[in-house]
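Below is the structure I would like to discuss, written out as structure tokens.
The complex appears here without one of its protein chains, the remainder shown in place.
Which chain is which? They are A and B, in the order written, and residues in each are numbered from 1.
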Amino acid sequence: MSALDYLSAALLLLGFIFSLSGAIGLFRFPDFFTRIHASSVTDSSGAVCIILGLALQTNFDLVTVKLLFILFFLLLTGPTGSHALAKSARHGGLLTIPECQEKAKDGVS
Amino acid sequence: MTVLIDLILLAMLVITAFRIIYIKDLFSVVMLFGIYSFLCAALFVTLDAVDVAFTEASVGAGISTVLMLSTIAITGRKEKLSLHSHTFATLIVLLTGGALIYGTFDMPLFGLADNPVHEHVAPRYIETSPTEIGLPNMVTSVLASYRGFDTFGETVVVFAAAIGVFSLLGVRGKPTELLAQEQGLTQHKVLRVVAKISIPLIILFALYVQFHGDFGPGGGFQAGVIAAAAFILYALTFSLRKAVGVVSPRFVKYLAPVGVLLYASVGLVSMLNGANFLDYNVLAADPVDGQHYGIIIIELGVGITVFSVMLGIFYAFAGQVEKANVQ
Partner (left out) sequence: MDSVLAASGLGILIVMAIALARAMVAPTVYDRILGVNMFGTKTVLFIATIGFIMGRPDFLDIAIVYALINFIGMVAVLRFFEYTSESN
């Protein structure tokens, strides 16, 4: 294995770790807004690492360009989608944990 | 290795299917159908059926999600409770399923070299298509040339489906007064900017798929769906009114038969030149060149029809949603 291969393997591993932590965060975080934070940040960083890792495997031709196009498009649409979804959830009346506690307190007093 | 991947994907597919049966919220069902279609396409990819995966990706996950969402926007999100008993129906389904599984025992094993499917026309296509047609993507050669009649039939079926939808739901030529109030996703400013950037990219990619289908995966069908998806994205973010202003329903209505006629006219031209219907060899002096011309033109015909049918069906559905929403 050449140096490029080692670098690519490292990037793929890093991408996997990012993705896995995001997936775990999807279950472990307490409210929707923290969960969307976990998923959106790791989606982008995982995609960057994995696609760059794959790009190092190519012969740097049309395939590399296609990979970079996928990366560009994922980086453009992923965060946008998460942002719009969070906004939509906010308008739909979803509350963060502190707001829920506040509301509960108000209800008691 | 691939067996392991196949097994995991199949397991996820089955779990998703069972979950879809038990969910009563139709919106969640549509979401899970999206996942189901993603999984199907991943399976097709592992089976090396790239063109099929392409179609599943664009139609299954894209257009049908949009259409199903617009349907439940009119009909409501909850599944109706069924009051009668399911015993008899379950029995019949189990019996039929059992019979089908019993039938598979007689089928040859998956992937055997001497399966019937590998013994009739497939070897001929594989051996002669490089010299007869000379396209790198053999799927396109089979689809557009050897099986040109079948593909013509499929294009006509797509067109017939559009006629059905248009006559049931109706496509209005001009937007009504009611539509004028609609503004699209005004609150999502970031989304509007990003949609504006990505719509030309999607159309460009559709053109690439259309004209690169002879060399790589893709072709008219997939390209038509992707191009329609770009306009649907425009209608979703910036309002139906604006999209109708760009491509009017009347134009779509007239465009849909154009593709079918283009396809058929290639067949007629080859008949006029003294060959059989859809025999492209006579379209140019060199038979291989003739095949290339024929395939490019009929793929264009398929692309035009599929594009206008998909967009027309979306207009018909979205028009109903608007009507229901305003009233």
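Operating definition for what follows: a residue touches a chain if its C-beta (ideal position, glycine included) is under 8 Å from a C-beta of that chain, and two chains touch if they have at least 3 such contacts.
Keep in mind that what you see is a predicted model, and the values were worked out from it rather than measured.
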item: Chains in view touching the one left out; value: A, B
item: Hidden partner interface residues of chain A, rising order; value: 1, 5, 8-9, 12-13, 15-16, 19-20, 22-24, 26-27, 32, 35-36, 39, 43, 46-47, 50-51, 53-54, 57-58, 63, 66-67, 69-70, 73-74, 77-78, 80-82, 84-85, 88-89, 91-92, 94
item: Chain B, residues in touch with the chain not shown (by the definition above); value: 1-2, 4-5, 8-9, 12, 15-16, 19, 25, 27-28, 31-32, 34-35, 38-39, 41-42, 45-46, 48, 50, 53-54, 57-58, 61-62, 65-66, 69-70, 72-73, 77, 185, 188, 191, 195, 198, 201-202, 205, 209, 216-218, 222, 226, 229, 232-233, 236-237, 321, 325
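Note that only the chains that are shown with their structure count from here on.
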item: Chain centre separation in whole Å, for chain B relative to chain A (CA means); value: 29
item: Chain A residues within the chain B interface of the complex; value: 73, 76-77, 80, 83-84, 87-88, 91
item: Chain A contact footprint on chain B (complex, rising order); value: 185, 187-188, 190-191, 194, 197-198, 201
